[in-house]
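Of the protein chains in this complex, one is absent; all others appear in place.
In order of appearance the chains are A, B and C, and numbering begins at 1 in each one.
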Amino acid sequence: MNPVMKWIHLLGSPPYFYRFSGKLLPWLSVLCIILFVWGLYGGLVQAPADYQQSDAFRIIYVHVPSAWMSLFVYVTMAVAGAIGIIWHVKMAEIVCVTSAPIGAVFTFLALLTGSIWGKPMWGTWWVWDARLTSELILLFLYFGVMALYRAIEDKRMAARAVAILALVGLVNIPIIHYSVEWWSTLHQGPTVTKFDKPSMDASMLIPLLVMALAFQLYYCIVLLLRMRTELVNRERNSKWVNDLVSP
Amino acid sequence: MNHSLTQAFWTLLRRDLLLTYRNRAQAINPLLFFVLVIVLFPFGVGPDATLLKAMAPGVIWVAALLSALLSLESIFRSDFDDGFLEQLVLSPHSLSALVLAKVFAHWMISGFPLLVVAPLLGVFLGMQGESIEVLVITLLIGTPVLSLIGAIGVALTVGLRQGGVILALLVFPLYIPVLIFATNAVQMAESGFSVTAQLSILAALFLLSLALAPLPAAAALKMSLS
Amino acid sequence: MSTNYSLEFKNLQCIRDSRTLFSELNMTVLPNQALILEGDNGSGKTSLLRILCGIRSPDHGEVTWCQQPIKNSSSGFFEEMLYIGHLDGIKRDLTVEENLKVCMGLGKPSEIGISKALDQVGLYGYEDVRSQVLSAGQRRRVALASLLIRHAVLWVLDEPFTALDKTSRAVFENIMNQHVRQGGMIVVTSHHPVQLSAAEVITINLSEQ
Partner (left out) sequence: MKTIRKQRLFLIIAMVAAIMGAVAFALNAFNENLMYFYSVTETVNGKAPEQQAFRLGGMVVKGSVKRPGEGLTVFFDLTDYQSSVTVNYTGILPDLFREGQGIISTGRLNEKGVFIADEVLAKHDENYMPPEVAESLKTAKSQAD
């Protein structure tokens, strides 16, 4: 076995994972805070106001990263679920079930900031626009996953159920996205989009990318924390957890 | 073995239909529910004929979704309660194929009757000739998708006590594409447009769910039993 | 029946709600043998039985049929196994014959027809009776008849004697003996002592684990 595979294998063992993530967390947190400060300062103070939307555009520094993360977390959840089902990897199962609430929060944040932005810019809190609608449905998919996990008492079974549901959802996301997009072409004539290709000035783009990275790290941190809790909870009768509690 | 799989398929289908026949009084409830939901709308929004006509496709389809949800549990619930599901899972045949038999039976019991009453309700809401035809076609292609996707949801929740509410949370988001294309087809037909595109997409959704939905449903059933 | 069938399990472990019910169970069951699982309530008899018939997967270890994992379709396990659990899967709204026909349709029918099987379990003439009017013991017998009408080497039975009186139990034991004598194998849990004179009986007591 090559060293990388060996290490991945080792990470699958709960005590090792617990110790390793414990060491990793402070570093990740510091890095995450730095990125957040940098991104927020760059986005809210340094970046110039937009030529069209002036200062209101600054909400993208929260809105866009959370929208990206909402999808990223879902894909992570489904892929981890598939790995858990196919190869019976316990850690993957745990990644799958612990990701759902985090993804739901990102989705909710994206919807909330989007609607706060929508009111001054579009003139409405909510439009049944393709992106908004599919984001809303994504939120419901997350809720379904969370409700199912909570409802099944045997957590090992629950993890499998959640993985199946997440995979079904993954197949459905493009279909849902495509259908709402198609549905709301009613709303937006292509005549209006006589604009140049999406572009962004570097002074605005860099803080956005920094924020995206900060969000990504934030996800990793919360995921690790939740995984640790879940692990200790599941293995509360095992020796290593007992050693942990009473050294 | 091929022959015996077909035999198992028909045995199961026949059994579910026979059981429904013996319990006809209960089987008719989702249909009554469907009619009742639609009849409630004129009371709710007032007897404005143009408004009702504009709402008709959406109202009929949402009612179809609700009545499908109401009847979904019957796909696996009683078999789970009396242990027949174990026999099904342990049969030598492909569980996905057997699940398909049960889903087919469910559609014949709960989806097909909607096709019969929907034209009457369409007329009742002020729809006319061609759009009623399109409505029936969308129900014909769309309701099997409801049963197929629903089977996954029921298989996931059949072992739970408060499964019903969670079932709604699981399946409704997945029903949205069907709802969109079906109602849009009827609306377009009402305005006199061609509806080939919508019907094609509905057919694609039907074939896709026919091919794929039995797999997660079977996996979920095995999970629910363990 | 050929004699090269074998049900084997190695190193089985079952954890339920983070409680280890049993671990490191090993056994091989061959034709003409019967495995009887004993133990107190909650000792994991039913869990073990469900693992052995493939409903549940073990937390550790493996169950094999003819040296192949049972989940592997080429092992042919599910063609050769019949299971009757706590619940018998008999629909109250169907007649006895209709119920048995469904059982038959799900697998490979044996040479014994429905009426003959009903005769053997002492329910001759009950073909057209709705199952809802049957007593608990009679329903149990219908479940037993469903074993007879299908071809299988291995019977896995969970508490088959529940709700049975003495005579019914004798009928059951008789049929089980007959199955073993013909080269079949049986895995059974029971609170009551099981008289399987024809079989080489193996016992696992889970309470002593």
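Here, a residue touches a chain if its C-beta (ideal position, glycine included) is under 8 Å from a C-beta of that chain, and two chains touch if they have at least 3 such contacts.
Quick caveat: nothing in here was measured; it's all calculated off a predicted structure.
Only one of the listed residues, A:G12, A:P26 or A:P48, touches the absent chain: A:P48. Touching residues on subunit C toward the chain that is not drawn are 73-74, 76. Where subunit A meets the missing chain, the touching residues are 48-53, 56-57, 60, 120-124, 127, 182, 185-196, 198-201, 203-204. By the touch criterion stated above, the residues of subunit B touching the omitted chain are 1-2, 5, 92-94, 96-97, 191, 193-194, 196-198, 200-201, 203-208, 210-212.
FYI, only the chains that are shown with their structure count from here on.
Averaged C-alpha coordinates give centres for subunit A and subunit C that are 48 Å from one another. The set of subunit B residues that touch two or more partner chains comprises 226.
Residues 85, 137, 140-141, 143-144, 147-148, 151-152, 157, 160-161, 164-165, 167-169, 171-172, 175-176, 178-180, 182-183 of subunit A are the ones touching subunit B in the complex.
Residues 50, 53-57, 76, 78-79, 81-83, 85-94, 98, 101-108 of subunit C are the ones touching subunit B in the complex.
Residues 152, 156-157, 159-160, 162-163, 166, 169-170, 172-174, 176-177, 180-181, 184, 201, 205, 208, 212, 216, 219-220, 223-224, 226 of subunit B are the ones touching subunit A in the complex.
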